[in-house]
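Handing you this structure, nothing more for now.
Every protein chain except one is present and positioned as in the full complex.
On to chain A.
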């Protein structure tokens, strides 16, 4: 059995060894147990259902809360040559959906959003077709104690209550007792086998540095990049800033490109290719960068702001050091940066006045989409209100919105607190996710003591590579006729 799993791992996935916890999780799944698995983000949780998918006879249903996450998983499987993979989301037209439902059982991996699962047609199909495993990805979203509560996820509760349902695998990177309890009860897990990995990433070293002004901040970022080697990612808060930083740093001779959602899809793919191929050493990006970028040797993550939550911070720095080697995460901040982060996180959030406008509009029998066209509400406003208002009264909605807004602000204060007080950054981060730190690595963080030279390499001066070649050379390179 043991050697068999390792053989599949190598033959199918090309890895010679499991990452910590993977094998035990996979064995529990193959034993048809309900499983709750807690793994740090980006440390190979998709393998925990991909591999059973190949070893079990029927389809695997994966419920995923985020469209982009779903698409990334689908792309990964397709890249491995898997053709029996499909994502069903609200973008499908009714005929496309019907055609897909007809042959749904011919797919091995079926990705669904929570609201899809609850549609009658889909539900009916799922009840009649054979299913080997149901996966709840980002399962903490089902808990209102989680930092990312998705009310839609609660609907899974009804669906998973029927007799003789397939085994469930819940995956998350949160380990607080309240969240674990919610996941277990809401997903109706039966005496689940629970696998908990340490959520700490010991090879990532944390640093938080206060600076006096935005100008100083840029100077220090530039100095750090000049001194220490990449590959690395600089996270900023706006498209404009990403472009500005990248432009300034490239004139200083750094191989860097910007990346944000304002660029066309193909251009974003080009930057990913250049980063993977080592043609750019640095990417200066908004938080749009990361999903779908599978690069194991990222050595540095730099932030010029406080991210909107500890989870987001952990996810962004977690893109460093996937190969297990030492990496550095540095965050530069000024005294009033938190105000700006709060503004960014809440400025597009609806309040009482928006609820009133929306309500009146509906009572007049008009379509909420028009509110956006008329410039009265933003798309985000409408999206959030369209979710809550049919479910709650106007008054309750206003209360909920107040609460959510306060939570957003508190999250930013928490990020700031963790990075700016005198306690260990590492320890505080994993406490947020419900664990205690057992062992502290050398050079743990800027508060425990950190000598950067021992963590990251000195940067090497690169020959200035020409981006532009002759067209003949490029076409030849595509078909490898250069040598």
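FYI, contacts are C-beta pairs under 8 Å (C-beta built on N, C-alpha and C of every residue); 3 or more make two chains touch, one makes a residue touch a chain; residues count from 1.
The criterion applied here is as follows: contacts and distances are computed from a predicted model.
Going by its UniProt record, the hidden chain of the complex is named "Helix-turn-helix domain-containing protein" among "Integration host factor subunit beta", "Helix-turn-helix domain-containing protein", "3-isopropylmalate dehydratase large subunit" or "Branched-chain amino acid transporter". Touching the chain that is not shown, out of A:104, A:271, A:384 or A:418: A:271 (per the contact rule at the top). Checked against the full complex, the one of A:105, A:244, A:279 or A:431 touching the unshown chain is A:279. Taking the complete complex into account, A:80 is the one of A:80, A:99 or A:374 that touches the chain left out. Contacts to the hidden chain, counted on chain A, fall at residues 75, 79-81, 243, 247, 250, 257-258, 263-267, 269-271, 273-274, 277, 279, 467-472, 474-475, 477-481.
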